[in-house]
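For this view, one protein chain was removed and the others were kept in their places.
Naming follows writing order (A and B), and every chain is counted from residue 1.
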């Protein structure tokens, strides 16, 4: 007789679920090292498609797209993290104020509205105000939809930090700014880093909105990959996908570890106290 | 409760202003402009004429013949695209629920220390580029792909299973895209569930599955409803899965909007109208959800 927590088949489904989630990525990862020119016939281990990404005929296009993606992700993540940090401090530490529920809804709006709707709306808006689509419009759109992704871990972290730390600092003669910069900010740091990394990935990964507001001639990595895939799946796409995949997983893992380590210092004191 | 001194209030506005400005100007305002656009007249050179018109919605719902002079009949072409999209999203949601609930349950019943790792494993795919994941799935499922090759070399099938370019492929794609959204809220609900209740039910002669139906499901329902919403909404407006995994027969709302806005035969007011209708559907789902939550709380 097993405990009430056990249901036959649930473990198998859960493990199957993980398999389904990872299998396509793992398969692509493996086939990106395929030495053959054919997509699916295994021709031995080789790095030729990785070399092709950097030196092949599409190298320049992908290079430019990568540069665009990275610079946009860097700027969008930086700006949205600053904005989200300010918002989180106001929302979590500001007590009750008029417009709080509305602001909360506003922050979460980018998560509620279907991406394709945001994409169309943003394109029509830029066209109406006469802003030519290109690098700048992509950047603006990215900053906007990255805000909630940066906000979530930062506000979650801030909620876990008791208000008494700041009060203790104020009690010990710290000004409001000193209490913020010496106490609150260092304690929030794991949440901020985590939010930054997530915003960075979200920006790096976005396809739909970027595809609408990028205009002709400008490419980010996902739109370049999409364009290439539309011509037919080629092995160099597998290599570039694998690299992007690894970068994403690295970032998420980093974000997770930083957050967890930060959690520990807060939790331990609470437990023992 | 933290103290509120008068001076701290004055900081609220400068702290929140950037958020209001960015999301207000570059998301709320655009959605408003888009709604406005859907009531404008299409110009054949590609732009719009700023005169009020219901023609976009008229075109969506009614067929007036080739020259627009016949009596209006209900236009099924677009409504059926919506119908198909809703249907595909529903199937994807059900699939996610059938797999997501046992998975969430499994994670919630692991020892506390390892739960974080399991959750992490479930969330990682969400952070990986959806485009790449969809391309990967297409590669895996295609007629000459590793799945069919494997099945054939094992002798399980004689000819490749034609999965790609079917409704099934799109459903699998949506399922694969949004599965983590189902697992997380259900996990949160199950994690709060008091397992002593299951023991009490078992003590009172309920079988395992009766307990699940009578005790567990009613109590974790909020998590299930939230999960279904989180899968259904993005599935409804999905673009990549139908575009890359389906064929012409699996045309969904996302592709329709894309075609109207980006295509060479594009019609922006019409594309905007389709987006507005999609958003209305999503809004209805969200309001229904919000109502079910408030009802749950007051009960």
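Operating definition for what follows: a contact is a pair of C-beta atoms (placed from the backbone, for glycine too) under 8 Å apart; a residue touches a chain by one contact, two chains touch by 3 or more.
The rule we apply is simple: contacts and distances are computed from a predicted model.
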Chain not present in the shown complex, as UniProt names it (candidates "NADH-quinone oxidoreductase subunit H", "Aspartyl/glutamyl-tRNA(Asn/Gln) amidotransferase subunit C", "Spermidine/putrescine import ATP-binding protein PotA" or "Succinyl-CoA:3-ketoacid-coenzyme A transferase subunit B"): "Spermidine/putrescine import ATP-binding protein PotA"
Hidden partner chain, touching residue among A:10, A:42, A:74 or A:165: A:165
Absent-chain contact - pick from A:4, A:84, A:141 or A:187: A:187
Footprint left on chain A by the chain that the document does not show: 162, 164-165, 167-176, 178, 183, 186-187, 264-266, 268-270, 272-273
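Definition applied: only the chains that are shown with their structure count from here on.
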Centre distance in Å when chain A and chain B are each reduced to the mean of their C-alpha atoms: 18
In the complex with chain B, residue positions of chain A that touch it: 4-7, 9-11, 13-14, 16-18, 20-25, 27-28, 31, 39-40, 82-84, 86-87, 89-91, 93-95, 97, 103, 106-107, 109-110, 112-118, 120-125, 128, 140-141, 143-145, 147, 163, 166-167, 176, 198, 201, 204-205, 207-208, 211-212, 222, 225-226, 229, 233, 237-238, 241, 244-245, 248-249, 251-253, 256, 260
In the complex, chain B residues that touch chain A: 1-4, 7-9, 11-12, 14-16, 18-20, 22-24, 26-31, 33-34, 37, 99-100, 102-103, 105-107, 109, 116, 120-125, 127-133, 135-140, 142, 144-146, 149, 176, 179-180, 183, 195, 198-199, 201-202, 208, 211-212, 233-234, 236-237, 239-240, 244, 253-254, 257-258, 261-262, 268, 271-272, 275, 278-279, 282, 286
